[in-house]
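Note that one protein chain is taken out, while the other chains of the complex remain in position.
Let's turn to chain A:
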Amino acid sequence: MSTAVEETHHDTHHDHKPYGIGRWLFTTNHKDIGSMYLWFSFIMFLTGGAMAMVIRAELFQPGLQLVDPHFFNQMTTVHGLIMVFGAVMPAFTGLANWMIPMMIGAPDMALPRMNNWSFWILPFAFVILLGSLFMEGGGPAFGWTFYAPLSTTYSSDSTALFVFAIHIMGISSIMGAINVIVTIMNMRAPGMNYMKMPLFVWTWFITAFLLIAVMPVLAGAVTMVLTDKYFGTSFFDAAGGGDPVMFQHIFWFFGHPEVYIMILPSFGIISAIIPAFTRKRLFGYASMVYATAAIALLSFLVWAHHMFTTGMPVFAELFFMYCTMLIAVPTGVKIFNWVATMWRGSMTFETPMLFALAFVILFTIGGFSGLMLAITPVDFQYHDTYFVVAHFHYVLVTGAIFSIMAASYYWLPKWTGHMYDTTLAKTHFWTSLISVNVLFFPMHFAGLAGMPRRIPDYATQFADINQIASIGGFAFGLSQLIFLWVAIKCVKGGEKAEAKPWEGAEGLEWTVPSPAPYHTFEKPPKVE
């Protein structure tokens, strides 16, 4: 079967890397592509973060000080778009690229050239999106959810650029997801059956399915926005028989699975790190797999919990409320499994573990505030307030982003071959942990007291809370520069890392040297 393959192998077998810019432009290597994804994500994280700093600076005091409201709206919009599509999603794709082939004993991703294409679309998409900010009339200012008619009747001329930028980001995500799913289905080493796969692989498998299912729906939504704005259709205009609320249905049919796309890989990461530093096997592996699948399936049935105040029929409100609350069950299974894993384990607190522990606690806070929001009658009070902002920043920053940092600190020695500066890394952790809570925890109170989101000015009674949050925000922003410093220092040099720098870590990725050779597993390893 593979006789013909052997003779062509000499050009991929040797281990010296191609050099120069061509290495990065033309590469088919999953590690190179993974690194590019991670660096791109970091750059976007800092860019979106800079926008958050503008937001927090404006909100430091009531009244309008620094920027005009239209620019403020552009900042909230593009901050959201960049963090979702530019920072979190590419970071997970980068981690998938680096780790999945190594974890399942594959030589590379299944479709390496398409892999490179997926990555290189992203810089173009974000240059177009960011470029639209500098056009006459400004960039997108309708929130990252681009509700009609804000994005149709009332949006700036540059909206078409936003639409096409989203289109090509979507193409990139779909190709990336197809690559992951095919790699997992088709490239596992002999003996690596589905129920032996590391949970990071499992969670990405399910995430990839969600991506392929919902990114095309987003493409449909932006297409309808485009034709409504520029070609006279009335999908979201009641005068033509459409409905602005229909936009929200279509958007959130994409949007809710999308938020799980941004958290499921985190569950996989945490499920790798906690056992490693408690020196115990993960408690309830199979239940973790089924819980992930259950969360993914339920994610298709809960979208309208974002729309409780749009005047839906009572039956719909109840249906979406109960379905949403059901998600707490599989998520609870996960939280309890992690806690049970730690129970009577020999725990140590290296940097990845610190981030993982912070994840478990703070993500749970975000999950509980989500449950509060799921209760229809009280959501009428919380809807579109800072309580919502606090909720999704707890799940996305202390959830998704903390897990990405945990993953980075866990696998950096494997990627670079060097141990990072643990003092600096722990400084990064503690400053981030404290500042992120100073930043987001007070927002719960602002929201419960009725402060609306996406507003550049506010009533004076919210001044104290906003000042505290802003101070936390600046501190959190600055703390991330420590992360950048640690990462650069670690890439440049440092103490040599062993093949398995963490005593309790398990998995195929620790069986290869650090740094992992350019081509791993040309011959599939045997999995017991």
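Convention: a residue touches a chain if its C-beta (ideal position, glycine included) is under 8 Å from a C-beta of that chain, and two chains touch if they have at least 3 such contacts; residues count from 1.
Note that contacts and distances are computed from a predicted model.
Chosen from "4Fe-4S binding protein", "cytochrome-c oxidase", "ABC transporter permease protein AmyC" or "Pyruvate synthase subunit PorC", the protein name that UniProt gives for the omitted chain reads "cytochrome-c oxidase".
One of A:212, A:360, A:378 or A:449 touches the chain omitted from the figure, and that residue is A:212. Mapped onto chain A, the footprint of the missing chain covers residues 1-2, 4-6, 8-9, 11-12, 18, 22-23, 25-29, 105-108, 110-114, 116-117, 120-121, 123-125, 127-128, 132, 157-158, 160-161, 163-165, 167-168, 171, 174, 177-179, 181-183, 185-190, 192, 212-217, 219-221, 223-224, 226-227, 229-235, 238-243, 245-246, 249-250, 253, 313, 519, 522-524.
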